[in-house]
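One protein chain omitted, others in place.
The first chain written gets the first letter, and so on, giving A, B and C; residue counts start at 1 in each chain.
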Amino acid sequence: MNLHDIQQHLRKFAEERNWDQFHSPKNLSMALAAETAELLELFQWLTEQQSKDIVNSEKDIAEVKKEVADVFIYLVRLADKLNIDIEKEVLAKIALNEKKYPVDLSKDSATKYNKR
Amino acid sequence: MNLHDIQQHLRKFAEERNWDQFHSPKNLSMALAAETAELLELFQWLTEQQSKDIVNSEKDIAEVKKEVADVFIYLVRLADKLNIDIEKEVLAKIALNEKKYPVDLSKDSATKYNKR
Amino acid sequence: MNLHDIQQHLRKFAEERNWDQFHSPKNLSMALAAETAELLELFQWLTEQQSKDIVNSEKDIAEVKKEVADVFIYLVRLADKLNIDIEKEVLAKIALNEKKYPVDLSKDSATKYNKR
Partner (left out) sequence: MNLHDIQQHLRKFAEERNWDQFHSPKNLSMALAAETAELLELFQWLTEQQSKDIVNSEKDIAEVKKEVADVFIYLVRLADKLNIDIEKEVLAKIALNEKKYPVDLSKDSATKYNKR
């Protein structure tokens, strides 16, 4: 199943439940942010190393997977409601990042382009 | 380009810049949340109707597209660092949602399953 | 009990539990964001009017109050760890906002100063 199929599936899911009335872009942006915060919550007291080692805890990584799916689902819904072609936009953003962060100037630095 | 290709591309992008040192799951969860908040910011003072009509403003929808791409990119990076197969997890979550929110009980209601 | 007393109390609370080891500014910023997202979650499917009427539901407003307290507590902790005098900074920000948003130019408009 590709991105387009997932989008169609989620659209049908919402239509069958008459949930489009709740799925304004505004509301979906809130749901999306609430879901990403559940990821934050899983990592907030961990060291960076512990956050990498979370893969070793079956229970914890299962929670992460669930939240990653939720974020993805709301993002696809939001894009669908606004007729955004995610793949196209992601490729455009990647191309832009290649220009903004050339290898020689960006190596080892997390400094944002506009602060360089 | 499919999800797997995007993931590979972003991985190479980070490796070339030696950015893996910054991309702990903890840090990526923060970057992801910060990006979703930029979507919130675009919608926070709009009515729900205005949030739908944002497609009519070339400038505003361009900003939304950019943020949607950023969220997607960080989500794919996070999933990659934790060996999460996004597509698999999304399909599992969709199947779970079908069970949790049967059409007859969920119609017209945004009430969460656990509050029903 | 004023802001200073609350700060002292929370400091003692963390010290007694040896929790300062977890309370880096980075971690506290994550906890703060996670708590504000719980507020988002309470409002995400409500209309703006319903969000005002939440005061009429004893159960719902109790949840809002709990989250408001959590956000406040983490904000005070973060400020304490960075020696930030919240009251001073808030008054400085209010003074700045008076200049940035003069009444005659800002009336009825949520447009940010830099977009005007």
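As a working rule, contacts are C-beta pairs under 8 Å (C-beta built on N, C-alpha and C of every residue); 3 or more make two chains touch, one makes a residue touch a chain.
For clarity, every value in this text was computed on a predicted model and none was experimentally measured.
Visitor: In the whole complex, what residues of chain A lie against the chain that is missing from view?
Guide: Output for chain A: 29-30, 33, 37, 40, 45, 47-48, 110.
Visitor: If the hidden chain were put back, which residues of chain C would touch it?
Guide: Residues 1-3, 6, 9-10, 13, 16-19, 21-22, 24-27, 29-30, 32-33, 36-37, 39-40, 42-43, 46-52, 54-55, 61, 64-66, 68-73, 75, 78-79, 81-84, 86-87, 89-94, 97-98, 101, 103, 106-108, 110 of chain C touch the chain absent from view.
Visitor: State which residues belonging to chain B touch the missing partner chain.
Guide: Residues 22, 27, 30-31, 33-34, 36-38, 40-41, 43-45 of chain B touch the chain that is not shown.
We take it that only the chains that are shown with their structure count from here on.
Visitor: Rounded to the nearest whole Å, what is the centre-to-centre distance of chain A and chain C, using the mean of the C-alpha atoms as each centre?
Guide: Chain A and chain C have C-alpha centres separated by 25 Å.
Visitor: What whole-Å value do you get for the distance between chain A and chain B if each is reduced to the mean of its CA atoms?
Guide: Spacing between the chain centres: roughly 2 Å.
Visitor: Which chain A residues reach two or more other chains?
Guide: 22, 27, 30, 33, 36-37, 40, 43
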